[in-house]
Each structure stands twice: as C-alpha cells, then as structure tokens.
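All protein chains of the complex are present and in place, except for one that has been dropped.
As written, the chain order gives the labels A, B and C, with residue 1 at the start of each chain.
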Amino acid sequence: MISVGIVGGTGYTGVELLRILLRHPQVTVRMLTSRTEAGRAVADMFPSLRGHTDLVFSDLTVDALKTCDVVFFATPHGVAMKYAEDLVAHGVKIVDLAADFRLQNLADFETWYGMKHTCPELLKQSVYGLPELNRAHISKANVVGNPGCYPTTVQLGLAPLLKEQGLIDLNSIIIDAKSGVSGAGRKADLGLSFTESTDSFKAYAVAGHRHHPEIVEGLNRIASTQTEFKNLVFVPHLVPMIRGMLSTIYIDLTEQGTETDLQSLYETFYQHEYFVDVMPHKSVPETRSVRGSNMLRIALYQPQPKKLVVVVVQDNLVKGAAGQAVQNMNLMCGLSEQLGLTGIALMP
Amino acid sequence: MISVGIVGGTGYTGVELLRILLRHPQVTVRMLTSRTEAGRAVADMFPSLRGHTDLVFSDLTVDALKTCDVVFFATPHGVAMKYAEDLVAHGVKIVDLAADFRLQNLADFETWYGMKHTCPELLKQSVYGLPELNRAHISKANVVGNPGCYPTTVQLGLAPLLKEQGLIDLNSIIIDAKSGVSGAGRKADLGLSFTESTDSFKAYAVAGHRHHPEIVEGLNRIASTQTEFKNLVFVPHLVPMIRGMLSTIYIDLTEQGTETDLQSLYETFYQHEYFVDVMPHKSVPETRSVRGSNMLRIALYQPQPKKLVVVVVQDNLVKGAAGQAVQNMNLMCGLSEQLGLTGIALMP
Amino acid sequence: MISVGIVGGTGYTGVELLRILLRHPQVTVRMLTSRTEAGRAVADMFPSLRGHTDLVFSDLTVDALKTCDVVFFATPHGVAMKYAEDLVAHGVKIVDLAADFRLQNLADFETWYGMKHTCPELLKQSVYGLPELNRAHISKANVVGNPGCYPTTVQLGLAPLLKEQGLIDLNSIIIDAKSGVSGAGRKADLGLSFTESTDSFKAYAVAGHRHHPEIVEGLNRIASTQTEFKNLVFVPHLVPMIRGMLSTIYIDLTEQGTETDLQSLYETFYQHEYFVDVMPHKSVPETRSVRGSNMLRIALYQPQPKKLVVVVVQDNLVKGAAGQAVQNMNLMCGLSEQLGLTGIALMP
Partner (left out) sequence: MISVGIVGGTGYTGVELLRILLRHPQVTVRMLTSRTEAGRAVADMFPSLRGHTDLVFSDLTVDALKTCDVVFFATPHGVAMKYAEDLVAHGVKIVDLAADFRLQNLADFETWYGMKHTCPELLKQSVYGLPELNRAHISKANVVGNPGCYPTTVQLGLAPLLKEQGLIDLNSIIIDAKSGVSGAGRKADLGLSFTESTDSFKAYAVAGHRHHPEIVEGLNRIASTQTEFKNLVFVPHLVPMIRGMLSTIYIDLTEQGTETDLQSLYETFYQHEYFVDVMPHKSVPETRSVRGSNMLRIALYQPQPKKLVVVVVQDNLVKGAAGQAVQNMNLMCGLSEQLGLTGIALMP
C-alpha cells in the first residue's frame, strides 16, 4: 500500500483527492493537513465523507509528511516549493496541484503568480504531469507539476495537430473556454455566491489569465517549438454549473491540413488512451458526460473548409485536477495508470 | 413628487428599492447611502442600472436625510432605531426594512436580535407594515416596520382563518417554509456560494429563526389574542433559486372549520386586494409566477377532512421586502397603494 | 459472477443501474432491453458510458431473460407483473423498481395505478425491499418490490419511533417532502423543461400522490398495526435540482416520547447499518451530501417539547431507486450487502 499525505485538504481539490483516494485499492491516506481546521474530523467538515473515513485534519509537519510515500499539495501557489526539496531529499514523491512546478519559464512564473520561485533547480528536474503526452518522464519523476485545468483541455485538444507538422497555422489559435464555478475554488466570495452567479453568464479575466503562459509553454513543448503561439487568444467564461469545463478551440488549417483526415488523425493518436475519448464526427460533447469522472472527450467540426473547431470537455476537478494528480501518482509509483480512476460519470 | 432617501443601498433590498422607485411616477430618489461605497456611481456597482440613474452613493448624513420626505432603511438590524427619532422629529417618514420596528415585545427583540432597543417609545407609536391587514394605521404612521419575508407569507396565509373565530386549532400550526438564496442577503459567505448551494436542498436555522417571534406576535395581533400559537413549529429551508418564497402551512381544522367553505372564505376576504391572489381550488402556485412582482398567491388543499394545507408564494425581495416597503410608502404619503408596483412577473 | 438483465434501460433508473452494476465486482450485465432503442449501442445513447461498456440495447425476449440470474425491471408500472411468474418459474430472481410488488393491498394498487394486478399470488410471496427493516425476508425472496423513493425516506425516518410503542401519536404525522426533478423520470414534458422548472419552487400532486398508500402500508408494517396512519398528510414539492430528496417529517410526541432520548434511540437503532447515517444532534443534512451515493442521512430536532421534526435525505436515484435495488440483489444472491455500493457522494 502506498501511504499518502495531502497538504491543504479543505479546498475542492483536496476533498476530491479524498473522494478518489479513499476508494483507491493501493492507497492509504495517512494524513490531511489544514492550518485552520487541525484537530477537526474531516467528515465533520465534509458530511459526504461520513461513514467513509475517520481522518482528522492535522497541522502541517514536515517530519510527518516525510513518512509518506507520496504527498499531494492541494494548496495555494507557492506552498509546495517551500517543502519540496526537503521532502524529495527524503525520498518522498510530490504532486503539486498548484502552479509551482508547471512553468519552466521563471520569468513567466514571477510575472503571473507574483512571487519568486524558491527552488528553480528542483523545478528543472520536475516533470509536467500530462500523462497522455509525457508518460515516460512522469514515471521517473520525483516532482510532478499537475497541469492547470484549462491547459489540460487545450493541450490534449491540440496535440494530434501539433505532433504532425504543417497542418495548422500556429498563430491562429483562439480558445473560447467555459468553466463551472468550482474552478474558482472553495471560498467566501461575493462574486461566486449563488445569487450573483446563477442564471447568468459572463467572460472573466479578460485582461489575461494565469493559464495563458502555461498553455503557450505547453503547446511549444508539444510542437517542439520555442517561440510560437504568441498571438494565441484565450478568453475564459463562467458557466452557472458546479463542475465541468468546455473549451471551444478555433484553428486555421493549412492547405495540408485541409487535405488530411483529421478525425482519423485524432482517433489514431488517442486509440490507446483510456481517459481520452475522441467522439464520432459531429458528436456534441456535454460536460455532464464526464461529471465526476477522469474522462476527457474531444469532438471535431469543420464549419469552413479551412477552419477547424475542436471541442473538449472534462470535469475540471477530476481530469482537470485531482483525477489527473492520481493518474500521475499511479505512474510515479509503478501502478496501473487507471487504478482508482475508472468511476463512471454521474449522469444525470 | 416625493423625495426619497435610501440608507444602505448596497444590499439586495436596497437595489430592489431602486429598481422599483426609479420607475415610480411620484418619486425622486434623492440619495442612497453606503458606508463603504460613498462616492461611487451606483450604476458602476450595479450594471443593471446603467442608463437608468446617475445616482452616486453618499455618506450617511442625518442632515441630508432630513431633506427627504421618506427614508427607507435597507440596513442591518439596529441602524434605523439610531436615527428614527431625530428624523421623525423633522417630519420625515420612515420605513425600516430591518427588524427594529417589527416586534412590540422588547424582550423578544433583545433575545432574538442581541441588542437593546434604543427608542422604545417610538416603537410603540410605530406601525407594523402589512397593508392588507393594517392599512388604516399605516396611512397615519410616521414609522413603519416592514414585515419579514416569512412572516408576510404566514400572516396573509392565515388571516382569513384567524379573523373568524373557532375555525382552527390555534396550537396546531406547522410552517414548512422554503426560500430562495437571495433571502440571505448580498454577502461573501461560503455557505451561500454557488458551488455549495446549487443542486442541493437543506433545512436551516433549525435551532430557531428570528422570524418565529414575529410570526407569533403577528398571528396574535390578527386573532386578537395574546398568548396563543405557543406550539407553533416553523422550519425554513433553502432552495437553489435566486428569488422566491413558498410557505406550506399545515393546520388542524375544528369541527366548525370542516363545515366551512374555506375557499370562499379566502376569496371573499381578499376580494378587493390587488396584491393578494387566492387561486382556484387545487391550483399549484409556483414561485416564478410572482418573480419580480409584488403579488402574493395563496392556494388551499384539504388532504384530510380535518387538515388544511395553505400554500403561499411571493417574491421575497418584492412583496417580502422592497415592494411591500413601497406599498407602505404609498399609503403613508396618501398615494394610490399600487403606484409603481403593478409590474408583471418575469416569466419564464 | 452473477449475470444480470435490465428490462427498460433507457430511463434514469436504468442508466443508474448500469452505472452501479458495470462497476460491481460480482456482476456481469448480460442484457439491457428497450422497445424503442433495440440495436443501438448503449454508450451512443448515454455518452457518459463511452469507454465503459459495449452493450447494445436488445428487444425484450423472455427466453433471453431466463438465462440471467437476476432481472431488474426499470420499467413503467405493470410491466414486471407480466413476466414475473414465468421468470421465477425458471429460477430467475426479480427486483422490480416499479410499483407492481410494492403494495400488498390490491384495492390500493388498482385505485392508484389504474390497472388490475395480474399475478396476485406471486405478489403475496414477494417481499418489500427495504433491507434495513426487512433483511431476512429479502435474503430468501425470489421477487422483491423495490420501494418508492419517498416511502424509503419516510419509513427509515420513522422506524425507530414505531418499533417502540407509545412514543408518538400515530395520527399526527405530516410529511413535507421535496424532490429533485430526476424523480419524475426521463421524458419530454413541458412542465419538466429547464425553462419551466429552474429558479422556481412548487408543490405538486396535491390531490394525492401514489406513494401515499405505500407509505401508509409500510408504516403499519413497521408498527405492527393495520389501520393506523389514516390522517397522514403527505405533500411533495419539486426542487430545481437534478438529484436529491429531503423529507421533513412532523410528529406529535406522547408524554412517553418527550421523556425518551430520541437521538440515542435512533443512533442505537441504526448503529450497524452502513447506509443509514444518524447525524449528530442539530446537524443540517444537505441532499448533496448523498449525491450519487447509497447513503441516507437522518437528523432530529425538537422545536417544541411535544413536537419532533425528522429530516431525511437521500439520492432519489440511488438509495431511492437503483442503489437500493442493487442492495436487494446483493442480499438475494448471498453477497455482501455493500458490494458495489460504497461509492462516495460527489461533492461539490
């Protein structure tokens, strides 16, 4: 059994990790830390866990974390990098669900997250945790930066087009993304209140979203380029739903792209991927088809001969966060990648 | 034209007063105060008002308020009673949407609101603002305590039964009430966040709700009794909807009650009331049928010979708060009671 | 492995059975019938199942069903009773999720469901499938009538009070119940459309609900009485949420009842029940705490010395339908009762 610690267990990614890991056949959750809730029974805070766990929130103690095989950081940005070196030195594997190990570009990290990176050497050795594109490296990694939710949809949505050169105009990409409200985290915030956000729709972060540089870095990694995607446009929107994320991606095809059977390209690219579902031509993926599951579904349309539209859906808290983190843990620990993650979406 | 001031304009009752009063043909809204937003354009905070008003939030200055004909307090409990005597002395009429002038029983006020009443003499002269039951007194009042939302549904839902003696067992009343989330006010509160409260349902305030003593006092007033309704049970629930309140009231009928045509009793009782709609027998009132309007609808069922069920719906922010406050203002100022309040519910 | 057939797989209980049974370690779903969809891939109709099953809807053929160990009927009322005798004669165990085997009183069945019962002899041998109250009989049954969703909450919510005589006034019970919209089934119906039912709340079936006689029969069974609960009042309401059911039950306590520690009574009564959670005193159960899980939670309040309020929540599609059906199957087949049913609620 793998013993797991979760740092920051009171947010949505923390409780979602618990939901998954408490049913994982090879995992024991040993500790769950919270600055504010130490000493409180976890099931008292989250009644959905009543009957399923006797865990009690504990203070964050590095010594205690060192006894774990794997530690998940479900914390604000900047926490994991404080403890990572010490833990890794003691043989603990780390999956950070925040941004500390997502961006290799330190300047971007500082600009978008407003802090200096405190362990740039470890960052260099860390691995970007998108298993479908990066499986081999993750298997050997000690530190994995779990991707942001939007970047997961965009990278998996575009990878087949980027791995083969010459199919698209790399500077034409427009991402119109939509997220359920849980993506904003578990917090008291007027703008996220029921009364303010239900029965309404809006764009947000129009001045720039932190996932923008992660998307650009990720696409360059996939395309084996370095300075492309500079004109990428990314506009996120807020949908009055709890979970779910849908990205509509608009791409200009090249001549070569228009002559390619893109549906086949995608189906072949992902044919062995359990968690990526390329839907039949003209399917309409709904976010609810992945609610609570680690699946990500893709559909393609070609509304104009030279225009491709890629629609990607996932559950932002599962494939977009906690589920993918467990997928990474499975790989890092030599387990079957799907273990604990085969739950079926809750529909309706 | 009547010049109006609104104290506390940043909550939902404040902005709802504005929505109504900016279209009221006999009213000029002269000022809107806010401690935190003074100097800010109201339409900047509430974009729904863009194009409809140039008002700017101002500090609360008693001297400025004294220039108004009517002042609405859309403030937390305990604010109106600080200013009321001074304003009344200067001829200003007051409608308090908080609880300062709702309860004549001072002990109840102190127990449930955790503060001493600072102007008990004025309280005695103030009038409880339920126009359908108290019209004559409101017309002559200087200070009106605008009823709570739940108490409005219960009192109007039971009045026809109480005005005629002997129809029901006064100690049998059970109120199972349901409210939309806006009833909790405009605030940053984790429990009221979209993610925490949508697609779910719960009871709340099971240890006792502040509207309980107001309901009991109100029913005694209607029934011309003093110490009845001691066993009243009132359990409020939270519905994942923005506006709307539905109270399901269960009553044991007496022998006399079972022999009475209660549907006719209600229809006759409310036949001249514009804002109270007694629906035909076996109708099923929906909260959306009053969304945004000042209407309150009532339906009766008799599932057992001796059991009456009264269902009452209203918009908690209109008939349950701001609309009723304007109805009171109309009466206090000698205007037609319906002025500015004839808007039709937004459906769908 | 137990081979299972599901008759009527296109409704919400059908697809929910699939969600559970496809992950059940001792079950193979051999067939899924649908009159209208025969030949269509199940995952084509329910994309949430893509990647999880290759099942294809088939026509209902009795001979094929006879090859199954267990057949679930997730059909309209009146279907199971057509096939039950034949199947049972061939050793097939049956769980009917409709009402054919719920009511022992044939007159009630005919009155409320508008049809004659076609196998009254088999009905007499069938067992009412509420495992917590009826486990021993279910284990030996060939035919189980799976309880209605509302009756499940009411019977489990009142059982501890009824098993001990003299605690409550049996004729005082009022049930104010609230259900999510999925309870109405999967169908094209204007009144159930998003635009008609979101952001609103209403009572329904005020002239009488089919679960009323089932509740009365069930409570008499529990209390070992025959003709009590005649004055029971049951008013269901529709909540704008997908899944979830909350029943608020009002009861008059007897003198003896007021002197009993009811919280302890409930905790003791259910101490060995995995799926029934008696929450600590003054807890506020939310429906989302059981979303997608087979748990049922109970909380008690005593707002007046002689008035008890019992609040019960469950997921209407799981403990209120498909989950309880699988719980029954487990018992009928000699498996651990919890097998395949330990999934944790999806929260948020």
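One rule holds for everything that comes next: a contact is a pair of C-beta atoms (placed from the backbone, for glycine too) under 8 Å apart; a residue touches a chain by one contact, two chains touch by 3 or more.
Bear in mind the structure is a predicted one, so any value in this text is a computation, not a measurement.
> Among A:S58, A:T152, A:T195 or A:N330, which one touches the chain that has been omitted from the display?
A:T195
> Taking the full complex into account, find the residue in C:V181, C:V206 or C:I251 that is in contact with the omitted chain.
In the complete complex, the chain left out is touched by residue C:V181.
> Taking the full complex into account, find the residue in A:A223, A:V239, A:V278 or A:L296 that is in contact with the omitted chain.
Answer from the full complex: A:V239 touches the omitted chain.
> Hey, which of A:T28, A:Q165, A:N231 or A:S264 is the one touching the hidden chain?
A:N231
> In the complete assembly, which of A:R30, A:R50, A:K178 or A:R210 touches the absent chain?
A:K178
> Any idea which of C:A64, C:V79 or C:L192 touches the chain not displayed?
Answering carefully, the residue with contact to the hidden chain is C:L192.
> List the residues of chain A that touch the chain left out of this view.
174, 176, 178, 180, 195-196, 198-204, 206-208, 230-235, 237, 239-244, 246, 248, 250, 282, 284-288, 291, 299, 301, 303-304, 306-307, 309, 311, 313, 348
> Touching residues of chain B against the unshown chain: what are they?
12, 15, 19, 22-23, 46-52, 182, 186, 198-199, 242-243, 274, 277, 279, 283, 285-286, 288-293, 295, 297, 317, 342-348
> In the full complex, which bits of chain C touch the chain not displayed? Write them out.
Residues of chain C in touch with the missing chain: 12, 180-182, 184, 186-190, 192-199, 240-242.
To be clear about the criterion, only the chains that are shown with their structure count from here on.
> To get from chain A to chain C along touching chains, fewest steps?
1
> Taking the mean of all protein CA atoms as the centre, name the chain whose own CA mean is closest to it.
It is chain C that sits nearest the middle.
> What's the call on chain B versus chain C, same or different interface residues, using the half cut on shared numbers?
same
> In terms of CA centroid distance, which chain is the most far removed from chain A?
B
> CA centre of chain A versus CA centre of chain C: separation in Å?
37
> Where the centres are mean C-alpha positions, what is the separation of chain A from chain B, in Å?
So the centre of chain A lies 46 Å away from the centre of chain B.
> Return the residues of chain A touching two or more other chains; collapse runs of consecutive numbers into ranges.
In chain A, the residues touching two or more other chains are 12, 182, 186, 198-199, 242.
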